[in-house]
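Below you'll find the structure I mean.
Every protein chain except one is present and positioned as in the full complex.
After this line comes chain A, so read on.
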């Protein structure tokens, strides 16, 4: 059977980025390469044309596409440098294109759930219950693969695009191969079936996966008189080869009733089949008992054959030879078995049903040699299965990694094997073990996807050595197109105490908001990051707006700052300053005055704003009623002096008429206020 696991990938040209027409430029990213055409043509270029058209699915153009999708026409003529203008595209070329196959998403999502369940499962369970649990996990993985296969098959059947259909069909074969390998690993490694049950499991495995004969079987069974069908004996052979004795016997009975002359032979064969000893799953018999019984039965079959009982019917004679485990007889039925591992299991069934796991390798190697017979060489799938039969787990994983285009399979399988405590810490050069290495690679691949990255986070979490570092690097590169996405990323960072990333992401979002004039959003982001510096920036923006326009924007925000006001001094000032305006508006002048003074004396106000504050004090000073006490007036005067004295060499300050006028007015108002208040305080009250 042809396997899809060949590793030849045809060289492909990204349409629109034709190196024969123009020089390309590219840049490496964490998981992808950016490619685009430059304006520079090929000097002395020859007539260019496309090298090959690649199917649309393999060109994974991601974000960053700026122009139309029309491929560039490479109409350059020999000698000219520039050529025709090309479409302005930036191509994002990714290695891991499987992630973008829609039907595989189910595989990634469901297996993520199983993976998490496995990581969280109780380690305290020991022995049999733990093993049963691990086998269940393995079965879950396999059922997900099968479900995906089903979906992919449906997609292949229903699509009309031949290229897509080809792709889907290939995917189905790949998934089928993966399930085949996984199933074998489950039998040999996870369940570690012992001699006896091992054969039964292998029989199940073969029956499940060799389905090329299914249509033939169906055809024969559904015909009116099956025994007259030309493929009748083929189907009987199939049943015998797969150890499906009951079904074989059923067909034989049909032959017996249709053909009375052979009834005797059928009866004997039927009897032999019925009596054939098979390993049982329970503990009803020991291996030695089984071997004894089997030996007896084998001898009985031998006698019948040698007596020539079946001589008149070559079909039945060959069946009897198969029952005796005659390799040549079995090999004759090559087309019905289709694969060497079917041959292996049949051989074992009829010659060594009590085969031990460690003996498998010898039978496997010889089976493959006999079956292929030097005509064809083993394909990658065959090598992987052989490695499994030889119990070379690392070899299996290595071969799968090379052949498959995606890390999904090896990452999950290795993780499961690791939980079975089967992988010795096989340290790689840079210190992490194989399980972690594969999980890191797989998860990194997920991160290049716009939404599957969330799964990758959990995988990184379970890589103890480098997971965190990888996560830190990857999480900052997720494009934050909406606030909701940013919130999800932030939550992930916060849960893992990745403070640097939290600050960085909040800063990005806050800057975006600020640019869009969403001051409330910007503040909300800085509160989340507890970023005092940014809060100061936002407050300065507000204050600047106020100075320019004379009124506050976004009062709903400033009036309702609450405890977040304390995040930064500037923000506190903003809140308090707004409060001052409110108090003034409500004509609560003494309180307003007190607040104003506090703002200056407690150094909450930035120096640049003092002039504005003092100017705000003017109307209070000019009121009929005296508001500022003597103390307060002295304070104000001191502030004013500090302000003017502090800048003796500021030319602008002195030359600016408005400024000097203001200072003059203030001095006058302060002096007048002082005069009034001294008088007022000196007067005896309440007479």
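Just so it is clear, contacts are C-beta pairs under 8 Å (C-beta built on N, C-alpha and C of every residue); 3 or more make two chains touch, one makes a residue touch a chain; residues count from 1.
One rule holds in what follows: contacts and distances are computed from a predicted model.
Asks: Of the options "Response regulatory domain-containing protein", "FAD-binding domain-containing protein", "Collectrin, amino acid transport regulator" or "NUP43 protein", which is the UniProt protein name for the chain that has been left out of view?
Replies: "NUP43 protein"
Asks: Any idea which of A:34, A:116 or A:163 touches the chain not displayed?
Replies: A:116
Asks: Tell me which residue among A:90, A:440 or A:519 touches the hidden chain in the full complex.
Replies: Considering all chains, including the one not shown, the answer is A:519.
Asks: Could you tell which one of A:359, A:554 or A:659 touches the chain left off the display?
Replies: In the full complex, the listed residue that touches the missing chain is A:554.
Asks: What is the set of chain A residues that contact the non-displayed chain in the whole complex?
Replies: So the residues of chain A touching the missing chain come out as 102, 105-106, 109, 112-113, 116-117, 450-451, 454-455, 458, 481-485, 487-488, 491, 495, 516-521, 523-524, 527, 553-554, 556-557, 560-564.
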